[in-house]
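Single-structure report; data block below.
One chain of protein is taken out of this complex; the other chains stay put.
And then chain A:
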Amino acid sequence: MSSDPGGTPPILDVRDVHKVYRTGTHALRGVSMRVRPGTVHGLIGANGAGKSTLIKILSGAQTVSDGEIAWRGEPAHWSSPSQALADGLAAVYQHMPLVPSLSVLDNVFLGHTGSVRWDRTRRTRELAELCDRVGYPLDGDDLVGDLSIGARQMVAILQALARGPALVLLDEPTAALSPSEREILFASVRRLRDTGTTFIYVSHFLDEVLDLTDHLTVLRDGLVVLDAPTASTDEAALITAIVGERLAAFEADAPSPARDLGEVVLAVDDLASGAAFGPLSFSVRAGEVVGIAGLLGSGRTELLQAIYGADRAVTGSVTVNGRDRPRGPQVAVRRGMALVPEDRARQGFLADWEIWRNISLPDLPRLSWRRMFPHTGRERAQARQAVEDLGIKTQTIDSKVGDLSGGNAQKVVFAKWLYGNASIFLLDEPTAGVDVGAKSDILHLIRRLAQRGAAVLIVTSEFEELIGSCDRILVLRRGALVADLVSAETDVHEVTAIASGFARHGDQISSRKAATS
């Protein structure tokens, strides 16, 4: 736990901070952290480590139970984000609170009360200066709703910078960005750091953190487990700090390449949907894990929804267990398909419902007397089983799923499909927003499913995970399948290169028409 005592005085000094919620959760158990001016300070940790709590405390959204926060040497008593902002600490959150119906200019200067008169010329000039400093050009007249997600993220950052803060807190800013947008963001952060702005950078992506930050603080279970200059650490050390030995087990359990696969249970033939994707063809066998590697905007989510029958305006055919394309999700479920959606809060679970009622939802008639009267005892037994099987961290199965962390909520979404007749699993970004420990649990689970004879189709931009868990990887680019790779014979580098358009595997294209796109 070094914190070089000879350096410049910290701009933000967190001293032995505790946080106990009214529910009794001891989220922070004495966290100390010193952020030096003009640096990028990485803050990482698994979900539930206390990261979110610390962010909320730093940005003024919550107060400490014990301990102290010093800002520029003075004790800070922020009780709202606006006070922190006034003192020069701005936070940019993962979910950007922008107004889509307003222009970039209006959004960037939203809430400014410097002058009663709205001086458009002055604001436009200020925006141009900001864009210049960041190195990302934006047209002030564009509507935010029309921008790409990456551009919106930049608007959010500009909005923070427009207040002239000394410290900017970035919470998972790259979660929705493409690699090129990520690079632009990194360049901007570095540029601003060199002109004196301090950053606290929170991310799940360890490569980013290693790449961008100067100093790292790792939290686990409300404690600081690693606090060191980034240069003195590496990915392996970080992973050990975050999860301990669990991930090592995950690495050792790679899929065996020579397995006996079953029949083709899912065949996609010339499937196309408007501008989103296609036409494309592929098939998945029982016991096989097939990954579709695609970046944001490649049509990956649309493809899964179409296979599941949720998009009715598609052409081409999908054959499930020898039967025709399901017309609607309820038919898909009856035929043994299961979808784990990308946006689990919106599509995966009911936040106000208990764990047990969420898990039994797709399978309720089976757990009911005469398929009509739910048998609560059976439902609860199944939920208890799921909590045990998947290692869902919760006090009781009566907890509301909305109160669980991302990883545990995702396990609940998986559990919905594990005890019924589902034999074809469609997984859309199954590890998005999930901490490293839960991620490894979920990847294990996917392999167990395949061993049980299920067919699994994973769609994700986390290529490393695909290589670790899939038998085959199809690369989707701009709605077309451009490569069909055996995961044992490829690596992240190749997949990334193909997915982002640097290389082509013409000889391995599975779709007949994909090459001509």
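Methods note: contacts are C-beta pairs under 8 Å (C-beta built on N, C-alpha and C of every residue); 3 or more make two chains touch, one makes a residue touch a chain; residues count from 1.
The rule is short, and it goes like this: contacts and distances are computed from a predicted model.
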{"item": "Complex member absent from the view - protein name from UniProt, among \"D-xylose transport system permease protein\", \"Chaperone protein HscA homolog\", \"Response regulator transcription factor\" or \"Amino acid/amide ABC transporter membrane protein 1, HAAT family\"", "value": "\"D-xylose transport system permease protein\""}
{"item": "Residue of A:Leu266, A:Leu280 or A:Ala332 in touch with the missing chain, whole complex considered", "value": "A:Ala332"}
{"item": "Selected from A:Glu183, A:Asp207 or A:Asp352 as touching the chain missing from the view", "value": "A:Asp352"}
{"item": "Selected from A:Val40, A:Val64 or A:Ala306 as touching the chain missing from the view", "value": "A:Val64"}
{"item": "Touch residues of chain A, complete complex, unshown partner", "value": "16, 18, 20, 29-30, 62-66, 79-80, 221, 223, 308, 310, 328-330, 332-334, 339, 341, 346-353, 357, 361-362, 364-365, 368, 371-374, 384, 387-388, 395-398, 416"}
